[in-house]
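Moving on to subunit A:
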Amino acid sequence: MPDSLLSLEGLTKRYAVTVLDDVDFDLQGGEIHALLGSNGAGKSTLCRIIAGLTPPTSGSMRLDGQVYSPSGKQEAEHSGVQIVQQELCLIPTLSVAENMMLSRMPQRLGIIKQGELRQQARIALDRVELGEIDPDLPAGKLGVGRQQLVEIATALDRQCRILILDEPTSSLSGGEAENLFRWLDRLRDEGIGIIYISHRLDEVAQLADRVTILRDGRHVCTQYTEGLSTDEMVGLMTGESPAQHSAESFRSYRTDRVALRAENFSHDQVVRNVSFHVHEGERFGIAGLVGAGRSELLRLVFGADSADSGSLRLGDSGSPLRFNHPHEAVDAGLAMVTEDRKSNGLLLPLSIRFNASIASLASRFSRGGLVRRRAENETVSDVAHQLDLRCRDLEQATVTLSGGNQQKVAIAKWLVRKADIFFFDEPTRGIDVASRRRIYRLIESLAAEGKAIVIVSSDLDELLETCDRIAVMSAGRMVATFSRGDWSVDRIMQAAFSEHMGKTA
Partner candidate 1 sequence: MKRTDAVRAAVQYAGLVGVLMILILIFGFASENFLKAATFVSIANQIPDLTLIAVGMTLVLVIGGIDLSVGSTLALSAAVLGVLMADRGWSLWASIPCCVLTGAACGLFNGAVSVLARIPSFIVTLGMLEIARGATKVVTQSQTKYIGSSVEIVSEPIAGILLSPAFLIALAAVLGGQFLLSRTVFGRYCIAIGTNEEAVRMSGIRSAPYSITVFVLCGALCGLAGLTYTSKLSTADPNAAIGIELSAIAACVIGGTSLMGGRGNVISSFLGVLIIAVLQTGLAQIGMTDPMKQIITGGVIVVAVLLDAARMRWSDRKR
Partner candidate 2 sequence: MYRALAFCTLLFVGCSSNKQDASVTAASDTDKPTVALIMKSLANDFFSTMEAGAKAHHQAHADEYDLLTNGIKDESDLGRQVALVDEMVAAGVDAIVIAPADSRALVPALRKAIQAGVVVVNIDNRLDAEILQQEEVSIPFVGPDNQVGAKKVGDFLAGKLSQGDKVAVLEGKPTAFNGVQRKLGFESAMQDAGIEIVSSQSADWETNKANTIAASMLSEHPEIKAILAANDSMALGAVAAVKSAGRSGDVVIVGFDNIPAVQELIRERRVLATADQHGDQLAVYGIETALEILGNRDAAPADVETPVDLITVESFAE
């Protein structure tokens, strides 16, 4: 195709790991081109590179046949490339109009021309049939779906030739989504090239002209949507199961004793009536797409958020209970290694010792309110050794450690605490391969000691390698549970998409 609007060749992006590997891609004017792939396949990275948000490690891009290498978002916008990202970027306290015109305020001598500002915003909103949105309203007062529409309207208002939409319908109602599709059709007719990312395969089948499928950062295929079923799409996304390689080496430590049984947990549509149980010595994985409600489920059980409903039992005995604060969960022997170490997992500016002992000070390292420094040092030092923690000394601030070693400190906190039931939320996100192996071994040794383990991960290989059973969540529901031996990547992915394929599949 010589007259592609945009063509990418050999695009590669490496961080600690390669997230995009030698990918080719092209986009025609007047086409809607969907990008598909499971979590971490490299879709968002690809879009970020095109939008100038991050530079590629290698490879080249051409726009209208000219070499295109934007140095930043502004330059990309100047070339006519607009992106609407998944996360909302509106400033909640500014008005809708101010948000829409933020980078190009109509002004004279630094004073904003209010009338013109409002008028321009009005026109931009009307163009996409958002006549009912008041441009003077603070953006934060709008619902999430409306905010997303305002962002899309903002992008459309600028001179654009390429529009990138990353999961635009994730928070839209059915009607709003239908509306969006109509505009997209119209834009396509105007000759604009649209790159569209969505987990909703039915949408893709209905809307896109072509799909490009990525898997593990590699280009799998580019096909016309016509004649491609959603099931086939899932098949292409998952490919052949790579899970066999570890199957022989896996050893189960699962016992018959149930350690924790959670029943009917619900919260706000994010988690819908989910029940599960985990045995002592068992590693229980929870798979699903981003936003399926997996982390939220763990937080509900752990008492970090308050559930609308749900109860749990510990062990065989005991009456149903619910934790209202994490301290109750911790006292009952639960531990949670959180997904986001920075915001709620670690006290980053403080030392390794401080972090590792904080959960156990009262129970293990104090006498009459005083900290027993020697006992603390000895225990933390033992655990650090056991985890193969790479550090200068235990007084080192955790912020200076690598991601993998930070994660080890987060785990060390609970080993020191001698917890019985471990929740791991994305235990190896952003961690190099060597530390990842170390953490898998550690999880295995915990299982061997009879601890019950629940792992939420977006990396399916990780779950396939480490777990006895894998449950799958989709749009807040737990839709399937597979035991080792009767799972396949295909079946897990089908389940993960199941709540999104309702209508067409």
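These made the cut because all candidates are chains of the complex that A comes from, given by their letters.
The criterion applied here is as follows: a contact is a pair of C-beta atoms (placed from the backbone, for glycine too) under 8 Å apart; a residue touches a chain by one contact, two chains touch by 3 or more; residues count from 1.
All values derive from a computational prediction rather than experimental measurement.
Checked against 1 or 2, the single candidate touching subunit A in this complex is 1.
Against candidate 1, the residues of subunit A that register as touching in their complex are 302, 304, 325-327, 329-331, 336, 338, 343-350, 354, 358-359, 361-362, 365-366, 369-371, 373, 392, 396, 413, 417.
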